[in-house]
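Left out: one protein chain. Kept in place: all the others.
Chain nomenclature is as follows: A, B and C, assigned in order of appearance, with residue numbering initiated at 1 for each chain independently.
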């Protein structure tokens, strides 16, 4: 006796690399405001990344992770979420964070080695940046449980990288999301590299989306350099989750056009040809071409947008650079709800010391 | 643009619950010696389990995990392996261990709270019983790497339970097995319970076999109460691995007819109806019926087999009960290759003490 | 008010607090219909339903991570790890996240969770079922670690742990889960999480212990009393933070100290107490501080566990050596 179950994983995109539609477009494609918002976020993110790298080069922040080439993912996710939804980010999703309530000054503080960067009360329930890979995925399941438990119409979106899919945490999280039917959308930024480790030696699976099958939840692959596809399919998954339809795993296929971080030199391990080939697929130009092709954008608007973004960035950079240095005693002050007695003496020895690191 | 990849997971069995063939049988079905060996192991295992439980009830060993109802899995796996292959067992695969070089006295020592149970040098490279769930799966990948690195024609077989598939370790292990193309076969004893947690709330996936898709390796489901199917498909996977064909994940569907362990009371959480229904599917009677139907087995042979098995078991039990008590200092003597100086005084304080636990 | 065991007191505290606090949920393996392998959660599912009493898939790392997420949202999750031997997969979440969430967001997000686990040896359990590695958690800034040693203290300390806004690792000495009964009043009153309990006042020597070992420590004190040695017995109870004031004050009076623990010796909680005494109380010491501990070996399987764990004789011997020191 033999039986068989079959599964399938779909792959989607709306816009080709040249910005031309490939088949039917969603209503979103006509929504000029939405497209402008997406595009603005992508341009802002790219300029912010550039500026942050410059700050790192001059010692004004520490190691920094750019999202160059992957801006459509952050933009699409950020735009698809409602304010009351909750983001559980990795460390690379600058655009998504800028669509939320994270300010550039917050992010610079964080990369500048200051806990206050994740402290802004306006961030609400959004999670801080997560450095240990994929540890936030199970937390996302816990957050989604809480939202469901309280019957709130909110959805949790957890972002991770291709490398992050190799960690047991990820699998445990999608498995729990499935069995608990959680309002949770996982979005994988498959930028095809985990530092120097290429996607091809991270896992043998043909797609990362198919890992959803292990958890019995829907998985799909989208072109992560097509902002329309990201926005459309992520929004669809979010609304499914909001309506009680449970979790979805989305693999957004993109490419890391930058070094891993400012501490990395990608020329050690990947070829310039590969890099150049992927520049042809990058998301910002793609959306711009689409909008220009549809008379929804002009070079004049482009210049104005860049000017505005730069101004905003400089203002934020100034805020960051002007921020008060943190107090040495602050390392004690949020450790526990109340400082235990046994730590009073330790704390006391720091009272009055100025930060010598500034 | 939309593309799709499809996957499929097959489900196999040869013999129905009544022992009747369901379609074509493999050559194994004609191999009387093989069938007798399988059957003998299953009967021995069942009688050993029964005896061990009695020993536990009378305080002569500690907590014990029976494999009642799942004997076809251990037998099929054990018979499919060559002596030079390596088994990495969970704690429930009594039959598989008895097919290897583990003696009943070894197993009783182990469950009797004595490290010497896993020490028998004749066990070669076979791993000791693993109590922490699924932690042995990544180790199995390391062992399989070593075998491949040394170009040995050996295969590693790792056994785990349905509960074990929820742990990140399992997923990390199958993922590594895939990407490193290891000579490694995972066999899941899906006995449908993890203590009191039913398979249905362990994961939402339709099968456990499909979890292989996440790692891009072949996965299949077999009727784990059909010894023929277990022996056939496990052997096939082992020979594929031996011939450089890489890993396979096999889900053997069975049922835990016993309590979880002697420390458990399954009546707290599952119905007698469910239990009785599964008694109709159990593997020992199934193989017996098949053999009797084909004139390969008789009640006379059955009585003789039971007599032999009981005799063997009693002899082993006697060996166990007669074993010297362990020396208190032995807790130091295999801890490091050489006892570090700082532990000499600690060890010294135990010299001369007799075991007060016997 | 009937007399109850330690594990029943745990159950009582869970019941009580779930009733009081609708934001409290419990999660873990086999905690639902089975009521936990030690029956600590028995009756919770029936009373509070499967929305608040969550049988999880078998994945401790996930249990801890999910609890962090729930707590970050302001729920009060109490997660059970079935045995301390299976707690290690939670360490990443506890160290990298639970202990830091408040600090790294400067209080914006907090982590009011409890991770409960039965711990320790002495019940003839299988391999990996007898661990005492509380020191690994006690080393981690941002965590609290609590260990009760009687039904009353289990009740009061667990209530406090659940209500405390910090992440708490709550370790239950399973050897004494059912060893003794006490009248525990279900009054919902919590105990402080930063104070030792002086179980027996004494003037000759200070004995510090926690968890199941207090049983042997108190027996030793009784035996020593018969021999004219008046030992003060302190239950540390809150392993982190440590209430050194009480210990220093006691050793200041007695001038002698023996610390008793089941765990392996090196880098353990007894080391920390001894080190603090050597820093802050050195001048009141008449004799070296002795530690009676498990050996620096793997906890042996059960045929030898009795040799591994400190017994009354070892404690008495260490006390006498300390008393005889001139």
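As a working rule, a residue touches a chain if its C-beta (ideal position, glycine included) is under 8 Å from a C-beta of that chain, and two chains touch if they have at least 3 such contacts.
No experiment lies behind these values; they were computed from the predicted model shown.
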Missing chain: touched chains present in the view: A, B, C
Selected residue (touches chain absent from view) among B:4, B:119, B:277 or B:321: B:119
Of B:60, B:139 or B:323, the one touching the omitted chain in the full complex: B:139
Touching the absent chain when the full complex is considered, from A:82, A:280 or A:353: A:353
Sole residue of A:4, A:54 or A:195 that reaches the chain not shown, by the stated touch rule: A:195
Chain not shown, touching residues in subunit A: 62-63, 91, 110-115, 129, 131-134, 163-164, 166-168, 194-197, 201-203, 263-264, 268-269, 325-326, 328, 330-332, 335, 342-343, 346-347, 350, 353, 355-358
Positions on subunit B contacted by the hidden chain, ascending: 88, 115-116, 118-121, 123, 125, 127-128, 132, 135, 137-147, 149, 168-169, 172-173, 175-176, 179, 330-331, 334-337, 340-343
Hidden partner interface residues of subunit C, rising order: 61, 85, 88-89, 91-92, 95-96, 99-100, 103-104, 127-128, 133, 135-136, 138-142, 240, 242, 264, 266-272, 274-275, 277-280, 282-283, 285, 287-291, 295-298, 301
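Note that in this section only the chains that are shown with their structure count from here on.
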Whole-Å gap between the CA centroids of subunit B and subunit C: 36
Centre-to-centre distance between subunit B and subunit A (centres being mean Cα positions), rounded to whole Å: 43
Multi-partner residues of subunit B (at least 2 other chains): 166-168, 201-203
Set of subunit C residues in contact with two or more other chains: 57, 59, 61-62
